[in-house]
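The other protein chains are all here in position, but one chain of the complex has been omitted.
What follows is subunit A.
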Amino acid sequence: MITDNLYVNIMAGSALRRLMAEYKQLTLNPPEGIIAGPINEENFFEWEALITGPEGTCFEGGVFPAKLIFPPDYPLSPPKMQFTCEMFHPNIYADGRVCISILHAPGDDPMGYESSAERWSPVQSVEKILLSVVSMLAEPNDESGANVDAAKMWREDRPEFERIAQKLVRKTLGIPC
């Protein structure tokens, strides 16, 4: 409340260049099934990504939109990722936030079980994050229960989980059930 925040963004310039390079790489050389880029180039620190559900899994065929918010000191700190469609997955919170270790800064450990080696480092990139998310969609990690109901269902009632996943897939494609 009292005075100006002494918020430092001397890094914004280099973050911007790095994001530009990543955007360029993702455009010129896109991994199939993944599209990512700034929602609006007036703000290069907010991206939208479309992720195709991996084949052979219950999320197959769906196109899942997600929002990526980058900090001003990117790539020193990881971006935040949040699905903007409805999701039901053990590692995705009800509000769409994604819980994977690659997105956690080396300092914090919300779940208290990850080693720092699995966490964010500046050599990671948007592409690597999105590929990790694809593999997370394929193979949920039910140890880190961001969505406990989903984790339980994944363990105990797989057919029901798959049914819900298929419903979500249809929803993202705009196909009525």
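One rule holds for everything that comes next: a contact is a pair of C-beta atoms (placed from the backbone, for glycine too) under 8 Å apart; a residue touches a chain by one contact, two chains touch by 3 or more; residues count from 1.
Keep in mind that, in the parts below, contacts and distances are computed from a predicted model.
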Revision key, fill the gap. UniProt lists the protein of the undisplayed chain, choosing from "Mesoderm induction early response protein 1", "Protein mago nashi", "E3 ubiquitin-protein ligase AMFR isoform X1" or "Thioredoxin-like protein 4B", as "E3 ubiquitin-protein ligase AMFR isoform X1"
Review point. Which residue, A:L68, A:L103 or A:V134, contacts the hidden chain when the whole complex is considered?
Key: A:V134
Exercise for review: May I ask you to list the residues on subunit A that touch the chain which is not drawn?
Suggested key: 1-4, 6-14, 16-18, 20-24, 27-33, 35, 37-38, 40-45, 48, 50, 52, 54-57, 61-63, 72-73, 75-76, 106-107, 115-118, 121-123, 131, 134-135, 138, 169-170, 173-175
